[in-house]
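First the structure, in the form of structure tokens, and then the observations on it.
For this depiction, one protein chain was excluded, whereas all remaining protein chains were kept in their positions.
Coming up: chain A.
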Amino acid sequence: MLRACLRGANATARKNYRRIPLTSLQQCRHYTAGESSSASKVVVAGLLTVSGGIGGTVLYAKWDHKFRAAVEKNVPYSDWLLGLALGPAAQDPGLPIKKRVELAQPPSMIEKQAKKEGAEGPVKDSSPAPSQPAQSLEEASAEATHIISAIGEVPSVPAPCDTEAAAVKECNECHEHKEATAVHPAPTEPMKERPVEEVAARLAQQEQEEQDISASVSASLEDSLASSAKATLQAIGAQEAALQAIMQHTDKLKEAMEAEVLPEEKSNQWKDLEAALADRTTALNDARAALSKANESLDSLRSVIDESKGLKISSVRPLVLAAEENLHNMVVDLDKMVMKVQSAESEAKIVSQYSELVNEAKRQFQREVSSLTPEIQANWKGLTGKLSTDDLNALIAHAHRRIDQLNRELAEQKVREKIHIDAALEQQKLEDQKALDNAVNTALQHVKEDARLDQERKLAELREVMEAEMRTQLRRQAAAHTDHVQDVLKVQEHELKAEAEQVLSSKMLEQETRYRQLTQEQLDNFTLDMNTAYARLKGVEEAIDSHVVAEDEARKAHQLWLSVEALSYSLKTAEADVPTVPLENAAQAVRDSCRDNDFALALASALPEKSLQRGVYSEASLRARFNSLRSLARRVALIDESRNSLYQYFLSYLQAALLFEKSQEAPPSQLSSEDLDPFKLLSYASYCLEHGDLELAAKLVNQLRGEARRVVEDWLIEARLTLETRQVVNLLSAYANAVGLGTTQAP
């Protein structure tokens, strides 16, 4: 209804109001018609300025980031606007580039490290591999030395692994040569002293191996020697045959050149010559082949010798030496033969050259004759009858011309004889020189070889001598060593004996002391046990005595407790409005049961007389009584010493009738002056009584003054009595309980 009224009032007010501004506005409009355009102008100008400002700010913020940041910091919501207009603020590009660069660098370094580690890894991985340790160690050592030398810190001191590698290599070679098996794993740890048996075994093994190897080597040497000897002999034989063939051929050629024999025999001769030539060529080829074979075999023999030299075993050396000598001899013989053959060849060459010249002259003559007399056949000797005089004349003229020519040539030749002879001599000298050089070279080689062989022989002899001497020295050393060892052993024996005796004596002493100690301990233990047993016995006796005492005490406590229980039970015999039975008997019983207990006696005698004679009221009855008393107290609440006329009574009654208070109100922990109002006090007391707190109720009721107090006086007395009795009984019961607990034997 109020709202409706308000609405109505509002409506009327609005109506009233509306009427007025319309007219005023109309008036305003009339008055401000001219000024409206200026207002709009102002408005438009203002809007333009504002938008311009904002636009300018946005643009400048786009250009200058610091300005943008400042604006965003100072002006709220500008960051939203600027974000909308320009997008999110771009980060400063300078820092990220640097960061990226920095980030790029560490990864590259990490990569390099990884690569290095990768390179080292395979190297390291290969090194422990047992297959090729020496090489890898060498490589690694080589690398290390390279690096070290490159750095230039350390002078070219070979890295320890170098020598190790070298030693390892040698060791490996020794192993190879001695055992003729695959490479062993490199002994990286230092060589430990091997036990005697192992050494002996190793030595025996080594000797065995040596023998085997020498046997094999000698066998191989013999084989190769035999084969090369055969080949060489073959070659020599072939060379001789060739030589023979050459000489034969040369002789035959000479014969054919010079001898004037019958044509049939000539042709036979030529045939024989040709045969001889063929023989010679074949013999020469055979010789060459045999020579090459011999050379091959000699080369193989040389390689075998070198191999066996490389084995470095002493027993093989004389064989090697002998083989070398044989080889040398064979080579020498072969060379001699070859030289012979060569000289024969050179002779034969001369002869053949001569024969060729002769043949050439003959052919030329033949050609001339044939050119002059083409019809005539080759064998002009058989054509004497067929030639005509012209032909003969021509032939004679030709012959004369030829003779002249030849005479001339002869004269020329005589003139040029010296030169030719000189040239020939030169040529011969050159060839002789060549031959001489060859011979000298071969002789030098042979001499060198001889010298080397002599040296080797002497070396071998020396080595043997040295070996023998060394053996004697070693034997002497061994003898000395054995003597020394014996002495040392004797000394050690003495020392050890002394030590052992000392140890023995100390141990004996220790054992004795221990024995004595143990016996003493046993005795002590026995006495201790006896003492403890005796003490325990005493303890047990005492315990039993104390038990008796305790039982007595317990009985007394029990009696006390029973009497106190009887007393507290007698308290409960109160019924509504009827007090309990007189507590005299129960109190007497309590007093009897605690004759020697001062505390209990005092308590028992602290019971108020009235409770003993008459008994006490129960709390329930007191509560009931209080409820009836309350109304009376309320009625006379206003009456006290000063106000006690009947009019006051009337007023008091009126107050009680008109005043309403809570029937029960929880009393505060501290009473203030307001709470001393009788009505409040009564409600507090009611509350307390309802909640079983008689004591507090009594205390509160005790605060009443005046007539109300007089009225509740006897109730208060009764309450006090009850409380007192109850307190004493509680104390006695607590005391009895405590005593009972104290004397109770816990299981």
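Keep this in mind: a residue touches a chain if its C-beta (ideal position, glycine included) is under 8 Å from a C-beta of that chain, and two chains touch if they have at least 3 such contacts; residues count from 1.
In the analysis below, contacts and distances are computed from a predicted model.
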Identity of the absent chain, which is to be given by its UniProt protein name, from "MICOS complex subunit MIC10", "DNA repair protein RAD51 homolog 3", "COQ5 protein" or "Histidine-containing phosphotransfer protein": "MICOS complex subunit MIC10"
Options A:212, A:360, A:499 or A:714, residue touching the unrepresented chain: A:714
Of A:241, A:629, A:656 or A:739, the one touching the omitted chain in the full complex: A:629
Contact residue for the chain not shown (choose from A:244, A:445 or A:644): A:644
Absent-chain interface as seen on chain A, which is shown: 628-629, 632, 636, 639-641, 644-646, 649, 707, 710-715
